[in-house]
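Presented below is the structure to which this report refers.
After this line comes chain A, so read on.
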Amino acid sequence: MVTEALILSGLLFTIGAAGVLIRRNAIVMFMCIELMLNAVNLSFIAISRQVGVSAQLFVIFVMTVAAAEAAVGLAIIISIFRHYSSVDVRNFRLLRW
Partner candidate 1 sequence: MVGPPVVPALVALAQEAAQSAEAAHQAAYVPFLPSWMILLPFLGFLFNGAVGFFAPQQRKLVSVVGPGVLGLAALIAVVNLVMLAGVHDAEAVIRSYFVWIDIGQLRIDAALQLDQLSILMAVVVTVVSFIIHVYSIGYMGADPGYARYFSYLNLFVFFMLVLVLAANFPIMFIGWEGVGLCSYLLIGFWFTQGEKAEAGQKAFVVNRIGDFGFLMAMFALYAYLGTLDFHTVFEMAPRAFEYGGAAVTLITLFLFLGCTGKSAQIPLYVWLPDAMDGPTPVSALIHAATMVTAGVYLVARSGVLFALAPISMNVVAVIGAVTALFAGTIAVMQFDIKRVIAYSTISQLGYMFLAVGVGAFTAGIFHLGTHAFFKALLFMASGAVIHAMHHALEHAGEPAGEDMTQDMRNMGGLRSHLPTTFKTAWVAALALAGVFPFAGFFSKDEIIWSAGAAGQTVLWAIGIATALLTAGYITRWLVMVFHGENRMGREVRGYLHEAPLVMTGALVVLAIGSVVTGWVNIPEALPLLPEFTWLHGFLHPSFEAAEHILVEHLGEPAHAAPVGGGEGVWAIISTVAALAVIVIVFNALRAKKYRPAAEAVEPSGPAGLLYHKYYVDEVYETLILRPFRGICRFSWRVIDQVVIDGVAVNGTAYATRFFGWIVSRLQTGQVGTYALIVVLGVLVFLGFVTL
Partner candidate 2 sequence: MSFLNDLYSGPWIVTFLVFFPGIAGLACLFIPRGWLKRFAFSAGLIEFLVSLPMFWTFGIGRIEYQNYVSIPWIPDWGISYAIGVDGISILLFLLTTFLLPISVLVSWEQIDKRERAYYAMLLVLVTGILGVFVALDLFLFYVFWEVMLVPMYFLIGVWGHERRIYAAVKFFLFTAFGSLLMLVAILVLFWLHLDQFGVASMAYPAMLRLDIPGGLEFWLFVAFALAFAIKVPMFPFHTWLPDAHVEAPTAGSVILAAVLLKMGVYGFLRFAIPLFPNAALDPRVVMTMLVLGLIGITYAAWVAAMQPNLKKLIAYTSVAHLGFVMVGTFAFTGTSVAGGVLQMVNHGVSTGALFILAGFLYQRRHTYEIAQYGGLAKVIPVFCFALVLTALASIGLPGLNGFVGEFLILVGSFLRYPWVTLVAATGVIFAAYYMLPMIRRVVWNDLTVEENRSLIDLSRLELAIIVPLLLMMVLMGVYPKPFIDRVAASANWLSERVELTIQADTADDALAAAEVLERSPRTP
């Protein structure tokens, strides 16, 4: 089941990554990243069977970090929404080349 979990984790990670590529809505992109983090968490949980509880501890920190990131990230999105009235990343191209 560990191997399966790892594969599932990889699959979810891939879906998340693909989501980041496919979506243009900053919030949804961020959600996809959250999914990727969760996929990694799944990996940690899976390997903790052999590695021990320290891998689970890692997950705790990841979750905390994810929460912190969510706070900051959403704040940033709000901040940029004030300027562009949009969260579509295609619009954010003042800086390029």
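Here, a residue touches a chain if its C-beta (ideal position, glycine included) is under 8 Å from a C-beta of that chain, and two chains touch if they have at least 3 such contacts; residues count from 1.
For anyone wondering why these and not others, all candidates are chains of the complex that A comes from, given by their letters.
Worth saying up front: this structure is predicted, and the values here are computed from it rather than measured.
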Complex partner of chain A (touching, any copy) among 1 or 2: 1
Residue ranges of chain A touching candidate 1 (in the complex, touch as defined): 17, 20-21, 24, 26, 29, 89-90, 92-97
